[in-house]
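Chains shown are a subset, placed as in the full complex.
Labels run A, B and C following the written order; every chain starts at residue 1.
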Amino acid sequence: MRNQGRGQKPAKRQQRPQNFEYIRKLNGKIVKIFLRNGEKIEGEIAGISTYEIIVKVNNKNLLIYKHAIDYIEY
Amino acid sequence: MRNQGRGQKPAKRQQRPQNFEYIRKLNGKIVKIFLRNGEKIEGEIAGISTYEIIVKVNNKNLLIYKHAIDYIEY
Amino acid sequence: MRNQGRGQKPAKRQQRPQNFEYIRKLNGKIVKIFLRNGEKIEGEIAGISTYEIIVKVNNKNLLIYKHAIDYIEY
């Protein structure tokens, strides 16, 4: 359970289950997604699964693999 | 089970099993697949396994590894 | 077991075990392998393991890591 090993300030993060993901909080939000190929995609996050993110951009739906994402600005 | 950690709107996604993948819904559909190498492949998704996607393009069959996919437009 | 979460056409893929891989069907076949480095390798698939593919090209044997493969044409 303790995942710091040495005496440290009691960690806020220990209250989160191990599969916690920040990305889940961005569901329904408009974000900018920076991909490994250099592309920047701006759109609404419309779905999230273990390895995928669904983004609505204009009239298109994109299934983006998380492994292709460098970072997301929100 | 709760994978958000803090009080939030009851999540629709909790109704999905953990191995849910959006890609499974695209089986049989014509999509555009954008690869990490810059290629764009348009074809019909003809099969999906844990790490692979089978795509029919013209007269060819392609076994595409998911790790090589940046995103899919549908 | 159900890996679609919502009512959908009974999926053929549920008949396959979870470790099913399409690549296993290509054992012994001549294929074109497109790598992440841009190389295209044409040869006979002579062996498959969890992370590796053995390919015979001319007089050489190649141990190719699946992670280096973008797609395979067959």
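Here, a residue touches a chain if its C-beta (ideal position, glycine included) is under 8 Å from a C-beta of that chain, and two chains touch if they have at least 3 such contacts.
Not measured: the values here are computed from a predicted model.
J.: Shown here are 3 copies; how many are in the complete complex?
T.: Copies present in the complete complex number 6.
Basically, only the chains that are shown with their structure count from here on.
J.: Using CA atom averages as chain centres, what separation in Å is found between subunit A and subunit C?
T.: So the centroids are 29 Å from each other.
J.: Indicate the whole-number Å distance between the mean C-alpha point of subunit B and the mean C-alpha point of subunit C.
T.: It comes to 17 Å between the two C-alpha centres.
J.: Give me the residue numbers in subunit B that touch at least two other chains, ranges are fine.
T.: 16, 19-21, 36, 67
J.: Where on subunit B is subunit C touching in the complex?
T.: Contact set of subunit B toward subunit C: 15-17, 19-21, 24-25, 27, 35-37, 39, 41, 47-52, 54, 60-65, 67-68.
J.: Which residues of subunit C touch subunit B in their complex?
T.: Those in contact with subunit B are residues 2-5, 8, 11, 13, 16, 18-23, 26, 34, 36, 38, 66-67, 69-74.
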